[in-house]
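Take a look at the structure below.
The complex appears here minus one protein chain, its other protein chains still in place.
Order as written gives the chain letters A and B; numbering starts at 1 within each chain.
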Amino acid sequence: MSGLNVLFAGFGGQGILFTGKVMAYAALMEGKELSWLPSYGPEMRGGTANCSVCISDEKIGSPLVVNPDVLVAMTLPSLEKFENAVVPGGKIIIDSSIIDKKVERTDIDVIYLDASNIAEENGLKGAANMVILGRLFKECGFCSEENLDKGLQKSIPPKKANLLDSNRKAIRLGMES
Amino acid sequence: MSEKVLMKGNEAIAEAAIAAGCRHFFGYPITPQTEVAAYMSKRMPKVNGVYLQAESEVASINMVLGAAAAGVRVMTSTSSPGVSLMAEGISYIAGSDVPALIINVQRGGPGLGGIQPSQADYYQATKSTAHGDFHMIVFAPSTVQETVDLVAKAFDLGDKYRMPVMILSDGMLGQMMEPVELPEPKEVDNDSKEWAACGHKNQRKHNVVNSLYIDPATLEGLVKKRFERYAKVQAEEQMAEEYLVDDADIVLVAYGASARVSRSAVDMARKNGIKAGLIRPITLWPFPVDAIAKAAEHVPKFLTVEMSMGQMVDDVRLAVKCARPVEFYGRTGGMIPTPIEVYNKIVEMNGGEQ
Partner (left out) sequence: MGIKGGKPKSMTDAPLHYCPGCTHGIVHRLVAEVIDELGVEGRTVGVASVGCSVFTYNYFACDMVQAPHGRAPAVATGIKRARPENVVFTYQGDGDLAAIGTGETVHAATRGENIVVIFINNAIYGMTGGQMAPTTLPGQVTQTTPYGRDVKTAGNPIRVCELLSSLDGVALAQRVTVDNVKHVREAKKAIKKAFQYQIEGRGYSIVEVVSTCPTNWGLSPSDSLQWLRDNMLPHYPLGVYKDVGEEAKE
């Protein structure tokens, strides 16, 4: 099955849910089946934030990503919680600006991306999530570049349209990383 | 049809209700349904509708009763503990023969329980909502799009049969986003209900919306008449989706979120040479007895998968008249079964290792 199951995991405020939303909207623009499922409730209050995104050519069954093809880890606890759940042959993208741990598994592809620092150096503080999304796009190519941009546009409400360019720039930095 | 947008299940319920002509929402915040109320509070004023946050679920369901009695399309939304509080009002709505839509975005119980997705309110929705002989039509969508489609249908059937309708969602369906196409907005004639209590304008006898009948024979007669209507609902409104049932050796029966998990498990089983299939009830009341009974003619084994300790499984056993073994697999308390867990159960029922 030509599907991609991604688990975004991190801390509230890192833009975890938003990153998943941009990916989900991009998949919609691409004409794929998809689902987006957040963690919710008290655990969201200043705690962990997770988001499952499934993209497929076929109907999505369970939207809860238990064994991700790709894990995006933006905090150490979330890496430790999910690293062993990644399917063999899968990938982990780690924000190495925040997490200095190295993954011991050898059956997966681990990408250490200095995302927060890259964002900050380019005047895009807080856009590490978009840098990672750019890299995720480069690694997995879940849609066309045009549709990724459309997905971004759809995810940003008109009132916040001024944020579009900085997000684009961050995604570009991730693609070129 | 409009273009596809991504919406959370909870928000899609709200928007679909507005599209279906509902302009009256009474509710009380409770996780994981709060987005329905929040969305309504934003949208209703823009469509000249009424959003009111009540002081409790007890009050909100009775506001629903009042608005329904006055003849307008009305709804409320809550989550499991809230339905318990609404039980009394729902019984009155049924006993007064007025239509209303109640959303239950289920969470784990009993008691305060938890806030993660659950299907432990099946009995409550289909059998024991509150006191007295009555039923609600209960829909169990499994995608955001289906939720949207069923909201419109729920209002229409509620009006047609003059009875309460519940959409039994859960925390997963409520919180997840999927692409949806929203229907074209529909105008509803709120003045078409000749039984409504909205002022007789000195043009007719006074209407009374009431559930009290002191004379037992009268009450029995009315309940029996209501049950004739229910029989019609059971005959005409059963809905189920079948997936790979025709040649199946094992058929899973699951609804809502657990049906999605089960479908993934069926795919895994098929890939590994086990002829599994899925019947997904879309109406829980009326229960799709016909689809399951028909399958039981050729399917040797059934497996019911629920996010509970096993509630719908009783109805599956009744539907196959206990002529076929019906096993159960479930998780509860807010745990969502994984496809692999369900697959392992299929393998076990199929006689062991693959």
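The criterion applied here is as follows: a residue touches a chain if its C-beta (ideal position, glycine included) is under 8 Å from a C-beta of that chain, and two chains touch if they have at least 3 such contacts.
Computed from a predicted structure; not experimentally measured.
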Query = Relative to the complete complex, which of the depicted chains are touched by the chain excluded from display?
reply = B
Task = Kindly state which of the options B:A59, B:A152, B:L318 or B:I340 is in contact with the chain not pictured.
result = B:A59
Ask   = Quick one: which of B:L112, B:C198 or B:M309 touches the chain that's been left out?
value = B:C198
Query = Given the contact definition stated above, which residue among B:H24, B:K153, B:R280 or B:K301 touches the chain not shown here?
reply = B:H24
Query = In the full complex, which of B:A70, B:V188, B:L219 or B:L318 touches the chain missing from this view?
reply = B:A70
Task = Spell out the interface residues on subunit B facing the chain that's missing from view.
result = 24, 26, 50, 52, 54-56, 58-60, 62-72, 74, 88-89, 92, 96, 190, 196-203, 206-212
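To be clear about the criterion, only the chains that are shown with their structure count from here on.
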Ask   = Can you list the subunit A residues touching subunit B in their complex?
value = 1, 21, 24-25, 28, 34-38, 40-42, 59-64, 66, 154
Remark   = Per the touch rule, the subunit B residues reaching subunit A in their complex are 4-6, 31-32, 115-116, 171-172, 175-179, 260-265, 267, 336, 338-340
